[in-house]
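Here the complex is missing one protein chain, while the rest keep their positions.
Entry: chain A
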Amino acid sequence: MSAVYNRSEIEELVRNNLLQFHLWTEVTVATETLSWKESNIRLLTGRPPHKLSNDDEDVMTEYVLPVEMSQYKTSYLTLEFLDKIFDNLCPENTKRLTLAIINDDGTTVFYFVYKGIHKPKKN
């Protein structure tokens, strides 16, 4: 079973999306890698043009994990994987991880992942 994209293609796709479509700045592919199910997982870091949640003090560096929707193939996004990402790829006290889910139709959607139980954001 072959993936639609390989890891570096996914990273590039999300990076372009963040830079060109959502006007983020300083978007770079992080150097730390995590070996997981025959892939080397890397995060993207970047700064959004405005703060992303009313609970944030100010604009902060966001950590983005690009993943494929992988609707039809065995996904690797388990709870263990998320724990490993938080433990190995994020600096300590990272508030949240942003999941960038890409589909093969060109859609990219973004979801926040908080470790543990978190309160809904204020509107």
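Assorted remarks:
Here, a residue touches a chain if its C-beta (ideal position, glycine included) is under 8 Å from a C-beta of that chain, and two chains touch if they have at least 3 such contacts; residues count from 1.
The rule is simple: contacts and distances are computed from a predicted model.
The chain that is not shown carries the UniProt protein name "tRNA-splicing endonuclease subunit Sen34", picked from "NADH-ubiquinone oxidoreductase chain 5", "tRNA-splicing endonuclease subunit Sen34", "Ribonuclease P protein subunit p30" or "Large ribosomal subunit protein mL43". Only one of A:Asn6, A:Gln20, A:Asn40 or A:Ser53 touches the absent chain when the whole complex is considered: A:Ser53.
Annotation for chain A: contacts to the undisplayed chain at residues 17, 21-22, 48, 52-53, 67, 69-71, 74-80, 82-83, 98-101, 108-121, 123.
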